[in-house]
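Working notes, structure below.
Heads up, one of the protein chains got dropped from this complex, but the rest are sitting where they should.
Naming follows writing order (A and B), and every chain is counted from residue 1.
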Amino acid sequence: MTTATAIFPNPLRWALGLWRDQKHRGTIIQIMALVALLLFIGIIIRNTAINLQALGLEIGYDFLTEPANYDINQHLIDYNSLSSHLRATAVGVINTALVSVCGIILATVIGLFAGILRLSKNWLVNRIMYAYVEFGRNVPVLLQILLFHALIIHTLPHPRASLSPMDGVFLSNRGFYVPQPVLEPAAWAILAALVIAAALAWWFAGHAKRVQENTGRHYPVFTINAALIIGLPLLAFFLAGRPIGLDFPQLKGFNYQGGMVLRPEFTALWFALSFYAGAYIAELVRAGILAINRGQTEAAYSLGLKPNWTMRLVILPQAMRVMVPPLISQYLGLIKDSSLAIVIGYMDIVATIGGISLNQTGRALECMSITLFIYLSISLGVSTVMNWYNRRVSLVER
Amino acid sequence: MSAQEKSMSVSDEMMIEMNGVHKWYGQFHVLKNINLTVKRGERIVICGPSGSGKSTLIRCINRLEEHQQGEIIVEGTELTGNLKHIEQIRREVGMVFQHFNLFPHLTVMENCTLAPIWVRHMPKQEAEEVAMNYLRQVQIPEQAEKFPGQLSGGQQQRAAIARSLCMRPKVMLFDEPTSALDPEMIKEVLDIMIELARDGMTMICVTHEMGFAKTVANRVIFMDDGEIIEQNEPEEFFANPKNERTQLFLSQILQH
Partner (left out) sequence: MKTVQQQYEVGRHPDLPPPLVERGVVKWVRDNFFSDATSIVLTAVALYFLYKVVPPFVEWAFVDAVWNADHRNECRARGEGACWAVLRARIAQFTYGYYPAHLYWRVNTAFVLLFVALAPLLFEHVPGRRYLLWFSLAYPVLAFFLLWGGLGLEPVESAKFGGFLLTIVIGVTGIVGSLPLGILLALGRRSRLLIVHTISMVFIEFVRGVPLITLLFIASTLLNYFLPPGTYFDLLLRVLIMVTLFASAYLAEVIRGGLAGIPKGQFEAADSLGLGYWKSMRLIILPQALHISIPNIVNTFISLYKDTTLVVIVGLADPLGISRATLADSKWQGLSTEIYIAIAVFFFVSCFAMSRYSLYLEKKLHTGH
């Protein structure tokens, strides 16, 4: 009996033996997972194929070159309803990018302010910022977008009666009208001055560093460079005979002509996203600064470093390490949240290719895949940057 | 160090003077009528039970804590709210902390050159030479390019001492520099401090290392409950403590 099983091993026992062996078990699980995954994908593809056939549809991206047949009120590149779906997508991507970049800037400013004020010893300011942070974080961002939109639409007056806090600035429920800069040919001089100023500033910063390393002398680099970058273009502006004019908006009929307009949808989305993300960023800033041990400040002080130098040389470099990774996730979150634009009719990626194009062509699979692809590329790009940063600044530990 | 050797370096020049200093944390009276003078070259050891206000006392000397009554004069400059004076005094007074407080994002060398470059406006190369000298003195020249996180506790504390010395301070304050260290590392730090004392550095040191106190101190101060209870030369202090609280404290400490 025993010899028989030894010579002709029972296949079940053999399989059981493989399963009991740690290394083989791993391989078996892997193969099973792979098979399950392939099976799953296969079934979905088959189902989709059958369903599409039943509907008489075929997968194809040719429709992208066909006319989109819908209007987009905010487009930074040429667009009209005869433009293609591809162009509509591009407009959507640009609109998403615009509101995201503006939102990231404003959210960072708000977050920095609120975070620092939240650490203030001033009781009143501290409480107000606390209220802001808690409100911002505990109310859904979609609701905040709708609230800002409702506030603009319902509490601001009609264009005819619009508020004008400054000359040429009109706030109404049709949007915020502001003067638009008009460049005359000589305006290139200003741009040139700016480029020169930047180059000079860059050189001066390097020079100051070398001087300091060699002689120990300190120049007020920040002040001088700020003066350069602001002063030189300003000088050029006057020397070239003020080549930048302003086109003021003017009331014609029921609406304004000329100038630049921030549409209510854009403004509401921009403010709401910044307000929401700003609350989270404020907490990050606060946590980042609090994470730095008091001993660091004390050590710097006891070496004779002044408070502002202590902040710049000791606290901020350390706080940045703590703050930047979650900050970048917040930015990514803001970009993703900008997809809620659709509820107030701001034409971003989701509203164009993932929304109207999809509904008009009925090509759900194609449109959704494009939308997902765009967002995934953004996310992947951002997380690559983040990993790179993390690897660069991670503290060396024993 | 012999008694003679100890008193040799002491001059008559007054380095630190505290007259009737009081301090409160909120309602809590931490320092009560502190009167203390330290001459150039003098080495003072402060001991006392936990919570008696030793740290608070030396932290008042470089204004990491603010006192509310009385006067503190360091090198002829009185400590008030005047920021100029505070900075001036902090440049001349070095401090070593219990938990080292090295800057973790900078190498040991950068830790040492940071203040000389930004406060003393020293050229970088010179600052590095000075730093290297002191790192040699504390016997960790080979660690210069490492980050604090890569060093042992004893090495970190020695780096912190070197960092303070790089500002060429006239007084050094030590707040329990060895109490966060493993026993085998305590000696390497104490040796450095004894060496400093030999070189004539004015020192105020909060510590419970009584051997160290006997070797280098000109005076030992006993604090309890915010007050200076007793101060004396180490021989007298350990042999015949006058106050019964001192006796009690010493008996507890020397038991170990």
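We take it that a residue touches a chain if its C-beta (ideal position, glycine included) is under 8 Å from a C-beta of that chain, and two chains touch if they have at least 3 such contacts.
Source: prediction; values computed, not measured.
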item	value
Residue of A:177, A:346 or A:375 in touch with the missing chain, whole complex considered	A:375
Contact set of chain A toward the excluded chain (per top definition)	26, 29-30, 33-34, 37, 44, 47-48, 50-52, 54, 117, 120-125, 128, 134-135, 137-144, 146-147, 150-151, 153-155, 336-337, 339-340, 342-343, 350, 354, 358, 364-365, 368, 371-372, 375-376, 378-380, 383
Residues from chain B at the interface with the omitted partner, ascending	20, 22, 24, 26-29, 32-33, 68-71, 224-230, 243, 245
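By definition in this document, only the chains that are shown with their structure count from here on.
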item	value
Chain centre separation in whole Å, for chain B relative to chain A (CA means)	50
For the chain A and chain B complex, residues of the former touching the latter	212-218, 293, 295-296, 298-306, 309, 313-314, 317-318, 321, 395-398
Of all residues in chain B, those that touch chain A in their complex	62, 64, 87, 90-91, 93-95, 97, 99, 101-105, 114-115, 117-126, 146-147, 149-151, 160, 163-164, 167, 173
